[in-house]
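For this depiction, one protein chain was excluded, whereas all remaining protein chains were kept in their positions.
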Amino acid sequence: MSSEFGKILKVSVFGQSHGTAIGVNIDGLPAGEKIDLEELQRFLDRRRPGKNALSTARSEADKPIFLSGLMEDTTCGAPLCAIIENSDPHSKDYGELASKPRPGHADYTAWVKWKGYADMRGGGHFSGRLTAPLCIAGGIAKQILARRGIYVGAHLQVVGGLADQSFPPAPTLELFREVAEKPFPVLNDQAGEQMQALILSAKEGLTSVGGSVECVATGVPAGLGDPMFDGVENRLAAALFGIPAVKGVEFGIGFAASAVMASDSNDPFAVRDGSVFTETNHAGGILGGITTGMPIVLKVAVKPTPSIAREQQTVNLSKMENAKLTIHGRHDPCIAHRAVPVVEAVTAAVLLDLLLEGNHGTF
Amino acid sequence: MSSEFGKILKVSVFGQSHGTAIGVNIDGLPAGEKIDLEELQRFLDRRRPGKNALSTARSEADKPIFLSGLMEDTTCGAPLCAIIENSDPHSKDYGELASKPRPGHADYTAWVKWKGYADMRGGGHFSGRLTAPLCIAGGIAKQILARRGIYVGAHLQVVGGLADQSFPPAPTLELFREVAEKPFPVLNDQAGEQMQALILSAKEGLTSVGGSVECVATGVPAGLGDPMFDGVENRLAAALFGIPAVKGVEFGIGFAASAVMASDSNDPFAVRDGSVFTETNHAGGILGGITTGMPIVLKVAVKPTPSIAREQQTVNLSKMENAKLTIHGRHDPCIAHRAVPVVEAVTAAVLLDLLLEGNHGTF
Amino acid sequence: MSSEFGKILKVSVFGQSHGTAIGVNIDGLPAGEKIDLEELQRFLDRRRPGKNALSTARSEADKPIFLSGLMEDTTCGAPLCAIIENSDPHSKDYGELASKPRPGHADYTAWVKWKGYADMRGGGHFSGRLTAPLCIAGGIAKQILARRGIYVGAHLQVVGGLADQSFPPAPTLELFREVAEKPFPVLNDQAGEQMQALILSAKEGLTSVGGSVECVATGVPAGLGDPMFDGVENRLAAALFGIPAVKGVEFGIGFAASAVMASDSNDPFAVRDGSVFTETNHAGGILGGITTGMPIVLKVAVKPTPSIAREQQTVNLSKMENAKLTIHGRHDPCIAHRAVPVVEAVTAAVLLDLLLEGNHGTF
Partner (left out) sequence: MSSEFGKILKVSVFGQSHGTAIGVNIDGLPAGEKIDLEELQRFLDRRRPGKNALSTARSEADKPIFLSGLMEDTTCGAPLCAIIENSDPHSKDYGELASKPRPGHADYTAWVKWKGYADMRGGGHFSGRLTAPLCIAGGIAKQILARRGIYVGAHLQVVGGLADQSFPPAPTLELFREVAEKPFPVLNDQAGEQMQALILSAKEGLTSVGGSVECVATGVPAGLGDPMFDGVENRLAAALFGIPAVKGVEFGIGFAASAVMASDSNDPFAVRDGSVFTETNHAGGILGGITTGMPIVLKVAVKPTPSIAREQQTVNLSKMENAKLTIHGRHDPCIAHRAVPVVEAVTAAVLLDLLLEGNHGTF
């Protein structure tokens, strides 16, 4: 299943940017979970475009319609299907693109795979718009996890080389909330202002800028995940690379590992109040693919939005010759900040899947 | 299945560091593929320990015994199971570890998961030794891919912050072979000598050092992989994070994406000899999860070997109190260089799986 | 994923009998396949209730609304999601059932699984109504298969012990069409009249009657399916048991095998026009889990509709005491005849999945 992830909790996304509707089918949600639909909407609004000059002008209400899986506002065990109708597609902006693949987009690979039958309007099924249904799944997962003391938060770590500070070792729910409520999701607002200035300058320069997102989950019990290929890192990475524009995923110390000695990488164990913890968390809460009980810490690299207003070199696929392309329409000068809730969403959904599966290491 | 990856070609690894044997079961290999067993052995020898001061002194012949799946030396379609007998375990070196988890190892999470029943001798099923059967699978996959013009090569990119040069945009089979035959797998031997000096100095300092590996696959046809969660990046990452000590995976521009503008991230399309290519390859050969036909380029971060000879702080799990631990026995002062063929192996196995699945985007 | 089947082509069903909508998400359809929506509707109408006294009076138009995956009427490679709105639920008919599980239904097991949060109105997600979206998937699969010369047909084999004749060894498309167009899908209309009389007499007797369905697929190439647990029988059975009320699945000679000698079970091979066939087809087109190239022949047992108007003994789950139950509302005195297109649908979807996967036994 190409547009699906999960083992016990399966999240399956459908829709194209300019189709009738986009949506998600979530199979395996536990029954009896009340969904706070207003809180879910606030979560979706964090990702929603059209709010300011930092993102695309495409305006979508992103109101989910629930087709199944809920009784009143409570899960009933049956698959939960929710859709979002596409209200503001502007398909004519994309006419020329049917034969001229946009550099950095999936237009060309979609054409190779589906031989010209692909829906190339607005990126079709590859559009960043498909992250809206992902956020429905993740927003629901976040609520269910929170009820068990597991909190997932994220912030914009880097934009165009400008870095925010990192989360503290044990971020509180309050800190997660504080960042989530900011219009620009950083810990250090001064850094955030510099980042925003850079994004606006990229916009003026008819280009776009990349970034990265840090995500942390606290309260995750030790013992989740399985060795080797079914570990927490494997499952999170497999899902996170499904977010459009993600080019790297790392846990804990990540790529910094290649520059350090064991003393900066091993986490000493210690006992406090009868339970084991580590004094540092370079492992990002995962050893041997299995959770340690420490916060899960991951980072995700997001490439600059490929759609830019500058003229670019491409090919005309119907004539098989070189061509020039100028993309019109509405585009994000940066998508890393809008990816923040999406990374949270995917992380939360995978963690709920792991929690539902539980630790069956012994009976 | 925790110790398995793949969809059409399934690679399943079993065994513990100090058990009777370790091995791999490969289900879904095409029939009629002759395996050059000497070439396979040479590939396994690249990973094999005990060759010099840069790796553990544990000496293992790593000769595979084929139990099934071959007629003479040719695949017959049935699952191929191959085992390696453990000849030099030295289990007594690990006695104390049963109750004192080694920082940075999976000892503690194994204990949480399997409640003291885990085989903790030498890391048990989490041992780096399990990468030997992975190399059997990958070595076979490399031979089958090579017959179709697909070549996979890797080199040590960084050790302790010291960097080798990168692969050129289109590395040749000769270059791959040249690096593979070196005792220390780098492109620039001067950089390699500095790295080796650093590793030996880490060894003298009773510590270890991390690194990263760059891996490239050439000749991969466009159109493999599927959108969103069943893409080439998702499947490669899910498998690569199964290699012990890997903490990060990136494709193409990877985390550098967070510091650049679209002009350094988009790859212009062009036509040459009637086919489409990109003039740069920041995408690492993958757009929208689907191969572009350009080389696949990925990097993997490998943490410093957690087993070091210095005294470390840990806990005594039977007494639930803080404790000191000094690990004796034989250990690698760096595992990044030994990870080079393992990254090749896993990449090759995943690519063969994708190739067998083929592009069923249209009939 | 509980409500999903398939490997390359994934069919995922959602919705509850009395919810907002029911639907299907089909991931992995090849692009470029034109769907004849009128033909699809005719197929759906074969399953649709409310047409005569032989089935429930619940009247549903069963008109699919396509949310994604189509450009005009042609598949575009993205997941195809189609829904059917529930127009005639009559939920009040089911009030008492919330605490009194209907014998033979999944009410009790749903209650055990979802602890009273289950949507028990009309059987919820377990309702036979969920076979409508299955028929959307299967109807599309049938069109795609037919374009490749693969035809799937079915008829009612038995009702209440009264048997129709069996399909001839190599049924033609014309025969499949002829049966499909009949209001009561049997080969022998005289047998069909007796069956209908029995169904009506069961209705008058406030009970219901069971039956079985025979399904045949012609034109299936040899070599599909894999050994042991990923064979054609395994995959078809796993999907067919997902049809509500199915209690048995057999291939070729099936359970009759237990009464015969090898001479009535082995199929002699022979050569005709340079290709191999078997002179009989007791194997039902499958040997060792792999297709032989002969027609696939299977039978499915369908139990009597559990909802009957007679008073039955059950329990009151809130009081944990014995209770009497009389089910009001609209029910089918037999569902085996309505299962005929559903068995076709599921068989077609699984065969398309196998065909898309193809034979990768050798490169």
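Some notes on this structure:
Residue numbering begins at 1 within each chain, and the chains themselves are lettered A, B and C in the order written.
Quick note on the criterion: a residue touches a chain if its C-beta (ideal position, glycine included) is under 8 Å from a C-beta of that chain, and two chains touch if they have at least 3 such contacts.
Note that the structure is predicted; figures quoted are calculated from it, not measured.
Here the missing chain is touched by one residue of C:Ala53, C:Leu173 or C:Met228, and it is C:Met228.
Among the residues B:Ala61, B:Cys76 or B:Val271, only B:Cys76 touches the chain that is left out of the figure.
Residues 1-4, 6, 10, 12-16, 19-23, 25, 27-28, 31-32, 65-69, 71, 74-81, 83, 110, 113-119, 124-125 of subunit B touch the missing chain (whole complex, contact as defined above). In the full complex, subunit A makes contact with the omitted chain through residues 7-8, 28, 30-33, 77-78, 144, 148, 226-227, 356-358, 360-363.
By the touch definition given at the top, subunit C reaches the unshown chain through residues 1-5, 13, 101, 103-106, 108-110, 112-115, 117, 125-126, 130, 157-161, 202, 205, 207-212, 222-223, 226-231, 233-235, 237-239, 241-242, 244, 246-271, 274, 276, 278-279, 282-284, 287-293, 299, 301-306, 308, 310, 312-315, 317, 320-322, 336, 359, 361-362.
Methods note: only the chains that are shown with their structure count from here on.
Chain grouping by touching, computed with subunit A excluded: one piece, all remaining chains connected. Nearest to the common centre of all protein CA atoms is the CA centroid of chain A. The two sequence copies subunit B and subunit C touch through a face in which the numbers common to both exceed half of the numbers used overall.
Subunit A and subunit B have Cα centroids lying 27 Å from one another. Between subunit A and subunit C the centroid-to-centroid distance comes to 38 Å (mean Cα coordinates, whole Å). Separating the CA-averaged centres of subunit B and subunit C is a span of 45 Å.
Touching two or more other chains at once are residues 1-4, 13, 110, 113-115, 117, 125 of subunit A.
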